[in-house]
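Here the structure is laid out as structure tokens; the discussion comes afterwards.
The complex is shown incomplete by one protein chain, all other protein chains being positioned as in the whole.
Naming follows writing order (A and B), and every chain is counted from residue 1.
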């Protein structure tokens, strides 16, 4: 995963343009991605696909011809969606177009202006402090023209058409945690799925306009569960933010996280693309998984969100939790006890004996009693596990044994 | 408000009679009161309008002709609804008719006997201790005859016929906090209402029988919210008692009080006229606002509930809270997001720019996102404010801006 982050890091991405296309190409080397191109001007829900932005070079040159600020050194130096500029200006004239972080003087901020046409440079406060009155040669060699918005998706077909969506934003330039780490974990999770129960859909799309575009072009009623995956590589502990409507994914994520250091947040209409999936018209069961929470670390949206800020271990940990979530989701069914009057006699069906010799025999016997008692169509296996205070795995194994013995029917 | 309390203080009020009429006349100088007279014997719900009681004078004179107990000094000295008496009695004969407070020996209690015909005097334990064996000349120059029960009401018409009722009991003689302070705050609140959304009804009526009379003679289904207002002038902090059924007024009052020292009590079927409004047949959304809670201070129903016991500052504070409650109630609507699929694009409608330059810009942007996300017809603005942890005012302003931009429809 770290190698993928390293490879994607230098690319200048935005909500449209060749950087996104190149990113999807690289992802496509690992998983067979279907790439969509949506023309500028297309109406998507309340929004319109904007012009496509591309950039070749940009700089501020001082009187000696030195590139004081250079796109080649970091693509963060250009305000995203800057219109082309070629001019000579004094520092005073330039000043309204320069963005710094006065409280973090050594860092370059990440800024964009997608829907108001302007241009600008982002630089450290320290660089700004070292600049004389000028004049400066100002170049932004960009294009902002009719084109396309590009996104990719990969679907792993399941035994049922009900879908789980995992969505990553792909619009950020050289920011490692936000969101190359999320992309890398999603790719690895996608590769790990073999013949799943649910159909899994991985969406790689620019933030906001990308998910809105996808929502505008697809049926959403098959999406039963999902989460946005972002900031998946920093060294903080995991954070899960609940979906708007409260849903099974919230319960599953809390269950998986409960024995780790973690944070659970209630839904807020701010953050990543769960904002769109959880808008009241869609109101999907989509939460958000990050490590340190959205905007909750000083490196957020700065040049310090770099390759050193993310670690292989953190991404592996995020991936492990994603896999556990998948494992619980996959087996979290609802059953009906077919012998609900009194306890069925487990012994004559070999259900006590079958467990002999294992250290968790007693736990599995209790799990069978719990599953039988609460399988009335109202309780999922996870509901039962939480009520019983027993591991989900024991419930799933007990349910399988009871189902095989003809004592349970699975609910549709 | 304090001046009104001072002016009303000397008048001898009861559940009927000229003291109530005079009180309503004085209130009528500030707000145009409609006064109702209901004849003795009228059936009102399970009750019957009692005889009208009036009193001119009353005393106990000792052998030297000194008025040991004198109605002229304080109208508390006569048991309310005492029948006329003119007799000479020894202290021993008098004793069953004398009421004191042995635990508060310097205070005169407030006592009545509305529905059992008797007579009596209230005096301090200290006065009683100084009385010799007598004989005493006993006079109560009262009348208890067919007449009327008198109450007043003032209605401020709103844009909708749905009503908010504010009810004050008017039956107590010289007790300043209970309830001249409540009356004074209600009068001031009534004067402050200009072209409100709701129709506001102010009821000035004797306790129990007065509200029962009003309830018997009026349609109650237009009453959506309300509170009884009593003990509004003591120096304690505010107390809000919830309505029986749990209602919007309870939520609003708790929201308004949450940043002050205050107490919230669950409904009990005891206290002021919320008992009647919240009887199970009516079950209205009517709570009760007092400062120190009902019967919760030693001066309660004694001669120590006097003009010194109440303060202008306390009444001003009660009034301020009443006004805040009105402000939240007035604006606490339920909306439906007309662009519920994904977030609507606020920028193109000028909704980001419109907020520029204000220190609370970010709060208002968050408020807009919250209002859009939760305006599904199930949530009021106050629900959303509490869920978001943002001020109600920000929600109301955000909703107004979104409504003006055509993004919200108000629910009927």
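The working rule: contacts are C-beta pairs under 8 Å (C-beta built on N, C-alpha and C of every residue); 3 or more make two chains touch, one makes a residue touch a chain.
Everything numeric here is computed off the predicted structure, so don't read it as measured data.
**Student:** Among B:116, B:129 or B:194, which one is in touch with the chain left out?
**Tutor:** In the full complex, the listed residue that touches the missing chain is B:116.
**Student:** Return the single residue from A:155, A:265, A:316 or A:369 that touches the missing chain.
**Tutor:** Of the candidates A:155, A:265, A:316 or A:369, A:369 is in touch with the missing chain.
**Student:** Out of B:32, B:246 or B:269, point to the residue that touches the absent chain in the complete complex.
**Tutor:** Looking across B:32, B:246 or B:269, the contact with the absent chain belongs to B:269.
**Student:** Considering the entire assembly, which residues of chain A contact the chain that has been omitted?
**Tutor:** Residues touching the hidden chain, for chain A, are 337, 339-345, 347-348, 366, 369-370, 372-376, 388.
**Student:** In the complete complex, which positions of chain B touch the hidden chain?
**Tutor:** 45-47, 115-116, 208, 211-212, 215-216, 244, 268-270, 275-276, 278-282
Operating definition for what follows: only the chains that are shown with their structure count from here on.
**Student:** Distance from the CA centroid of chain A to that of chain B, rounded to the nearest Å?
**Tutor:** For chain A versus chain B, the centre distance works out to 55 Å.
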